[in-house]
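Dropping a structure here in structure tokens format, bear with me for questions.
A single protein chain has been omitted; all remaining protein chains appear in their positions.
Order of writing sets the labels: A, B and C. Residues in every chain begin at 1.
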Amino acid sequence: MREMPVSPERAREHGLSGEEFERIRTLLGRDPNFTELGIFSVMWSEHCSYKSSRIHLKKFPTRGPRVLQGPGENAGILDIGEGLAVSFKMESHNHPSYIEPYQGAATGVGGILRDVFTMGARPIASLDSLRFGRPDHPRTRYLVNGVVAGIAGYGNCIGVPTVGGEVSFDECYDGNILVNAFTLGIVRHERIWRGTASGVGNPVIYVGSKTGRDGIHGATMASGEFDEKSEEKRPTVQVGDPFTEKLLLEACLELMRTDAIVGIQDMGAAGLTSSSFEMASRAGTGFLMDLDRVPQREEGMIPYELMLSESQERMLIVAKKGREDEVRAIFEKWDLDVSVIGEVTGDGMGRVQWRGETVAEIPVAALTDQAPVYDRPSARPAVQDSLQSLDPAGLPAPSDLAEVWVRLMSCPEMADKKWVFRQYDHMIRTNTLVLPGSDAAVLRVKGTGKGIAMSVDCNSRYCRLDPFVGGMIAVCESARNVSCAGAEPIGLTDCLNFGNPEKPEIMWQFRSAIEGMAKACEALSVPVVSGNVSFYNETMGKGIHPTPTVAMVGLLEDASRHLVQWFDAEGDRIFLAGADRLGVHLGGSLYLREAHGKVAGTPPPVDLDHERRLQEFLRAAASDRLVSSAHDLSEGGFACALAESCITRPDGAVGARVVNPFAEAIRADFAMFSECQGVVLLSCRPAGRDALLAAARPFRITMVEVGVVGGEHIDIEGVARVGAADLHKAWREGFAKGLGLDG
Amino acid sequence: MKAKIFVTLKKGVLDPQGKAIHASLTHLGIGGVEDVRVGKFMELTLKETGRDEARMRLEEACRRLLANTVIEDYRIEIEG
Amino acid sequence: MKAKIFVTLKKGVLDPQGKAIHASLTHLGIGGVEDVRVGKFMELTLKETGRDEARMRLEEACRRLLANTVIEDYRIEIEG
Partner (left out) sequence: MKAAVLVFPGSNCDHDAYHALKYVAGVDAEFVWHKQSSLAGFDAVVVPGGFTYGDYLRTGALAKLSPVMGAVKRFAGEGGPVIGICNGFQILLEAGLLPGAMIVNGSLHFVCDYVYLAAETSRTPFTGRIPPGSILKVPVAHYQGNYFADEKTLFSLEERGQVVFRYCTPDGRITEDANPNGSARNIAGICNEAGNVLGMMPHPERCAEAVLGSEDGRQVFDSMVSWLKERGK
């Protein structure tokens, strides 16, 4: 690559508008050179600057008694007591994973792991939220295979268990899949590190892999729509090296046990550029950097490439002056490159030198604080009204409800995801108390009696139909899953996947979803401590459903009191908690899509006050050991939740006999598959019935006893009945079958 | 009829395997190696057919399955 | 100086990858393939030295590291 003259035209190629280019000239008081243009383009990209989202993200509640670090750092941190904290974050790697599924997903995992261990935390668990196109779309199988293998390849090798996640399918992701990766780590309070470059004269140290021409323009790619030309951008995909990352992780944690450093940050999107400028920005300092000292893998790299490379498995450290040798010794022990490439300065300028010349000289604030911020116009799409119209009475009633039931349970969206998580090491580190397959994964925290529960959720059909309610539901549902495990939701991270923010309709979806999420967070007292925005999820102008994925983290003071979603023993009694929230809500339901081919109507209503009381009750019931299982009604409604509690048990399926819980006479298919928020299926020993009912009263939760666990059939009396073993088999085989994957 | 297919990483693409093997060779005292790149190598037995026909088929196989042209190059050799 | 090393599974050792690729080719409608065996392929850049010297070194590298002779055969080609 060679230097090129800078012009407004060249700036446009870099994704900078005419106004933005003018702003750069004003901030610098001159024209930028080619290297500087590259630096501005990545720092002002949507991905790094959050220019279209920032004003809306401010609506999230981010404070709380446990918050040690909110948004603004590489990952958020929450206190969990006994001097310990959890650090976590979620990030998207959508576009790279569509282009090269294995490496795209693998490097997504690598990136989020670095975001967490750069805070000083040892990663103990990952989750992944995946969305693909139609199961029968010609590319879907290839993408599923590659993405799952990539997540496995990276996570398994580095030794962090992938303990949960979600996989769903919809036509809207045919040309733009979503790969969102979450990691959580544990850190002692006094070992928390931040990405800050303070102390004039302190050395700036580069560690990790050598720099190559990987992923140059990766950040701007993530901020641009897909078109036919995307094929040409292919070589920007990076290859992950999980082995090197494992060494980097161990070396960084070893270094962080000393007090030789001041700050540390991973080189993620926009590599050396974003890490250096962001660290200086947080400290209010500047830096001087010599590119000749950057370890290089390829020959003839120019400053533009060195500054913009997204080579993986690299970190930037600011150490205390005079402690360089300690840093060097640790990284050399782990066979990693280490090089002092510059120092912290006090004048607020970022200066980059190469071959004795200054090749970039930019005020740090120009790239960070003075980056553009947009309040983009938003408008409710005209189609919204027609989307929301749905006349349930007009839907043909299926003649064989048992057949529809089996069909729903075995469609790839609902079917057993074992094909996926069997490829993930989900047990390594020997903390996983609840393996994948329940509402939330539960891990123990060694050395304490505590447990951590985690769940990642979003129903994007709901968000499409009503982004405000859909956003609320994403938060409520993930919190409810964590509460069903007996844990208290203490904080969340999110990945906001949307289309092109320059379109007012997309901006409306975005702000509505955030407002809904924020409202639910406030009602449930759960702060947002980190997150990520992924815009431009469009292919040839066709956008995805708005998909604000939420990863909720919960705390159990006593890990042994966790709950699972499956029935425990024959004879146990089954209850519906929140039964007064049942209603006919078919809008956006799985049933509507799978059986009637429609995504329409309005999502089920949410009552936040009820939700809060329900979840408090669930935790109380778990902690007092009043229930043997808890599972919330979500996709597929009452019938599918019941079936899941029967067949997801690791020890094999069990039957159940229940009554139709709907008080009024409604159509049988509606009773089975109507989707409701705030309703949970519980089971308890027969002798524990009265205690459970009594426990619900102070929370004003309506309990209805619906039936009993046992028998060969799952039987909703007078409505439909299936053999537990048959349903179990269809559910187990559905994923591979639906996608045409080898079993 | 036999064919060989070589799939190699494109120039400039990181080769973590090659890097690790290179380090180990040095460690074994086997010097003089400046670089190692690792690729895949497939030997195919084909039904007798024209060479051009065979090459066309294998080209398609490489593009659609055997190589990922985002990061890999491939080369086909047809024998006999 | 360049060298190539080919590492292939011994006859009689099961090759699940080869088998899977064979099945996928058929599935893709790319017919006429009777058998596929997958191996490894390494390209080494060596410091200039005599060919015999280079071959000796690489033989040693293969025996001690690059191939597992319980399951694999190897072949060395030195170029230029």
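Throughout what follows, a contact is a pair of C-beta atoms (placed from the backbone, for glycine too) under 8 Å apart; a residue touches a chain by one contact, two chains touch by 3 or more.
A quick note: this is a predicted structure, and the numbers were derived from the prediction, not measured.
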item: Partner chains on view for the chain not depicted; value: A, B, C
item: Residue, one of A:F34, A:F132, A:W334 or A:F617, that touches the chain absent here; value: A:W334
item: Touch with the omitted chain, as defined above, among A:P242, A:P303, A:G636 or A:P661; value: A:P242
item: Selected from A:M289, A:L433 or A:A668 as touching the chain missing from the view; value: A:L433
item: Contact set of subunit C toward the excluded chain (per top definition); value: 9, 12-17, 20, 65-66, 68, 70-71
item: Hidden partner interface residues of subunit A, rising order; value: 149, 152-153, 156-159, 241-244, 246-247, 334-335, 421-430, 432-433, 435, 444, 446, 559-560, 650, 742
item: Absent-chain interface as seen on subunit B, which is shown; value: 16-17, 20-21, 24, 27-28, 38
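Criterion: only the chains that are shown with their structure count from here on.
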item: Centre-to-centre distance between subunit C and subunit B (centres being mean Cα positions), rounded to whole Å; value: 9
item: Averaged-CA centre spacing for the pair subunit B and subunit A, given as whole angstrom; value: 36
item: Multi-chain contact sites of subunit B, meaning residues that touch two or more partners; value: none
item: Touching two or more other chains - residue numbers and ranges from subunit A; value: none
item: Subunit B to subunit A touching residues, read off their complex; value: 9-10, 12-16, 19-20, 23, 68-71
item: Residues of subunit B touching subunit C in the complex; value: 6-8, 18, 21, 24-25, 28, 30-47, 49, 54, 57, 60-61, 64-66
item: Touching residues on subunit A, where the partner in the complex is subunit B; value: 99-100, 102-103, 209, 212-214, 234-235, 237-241, 243-244, 297-298, 311-312, 335
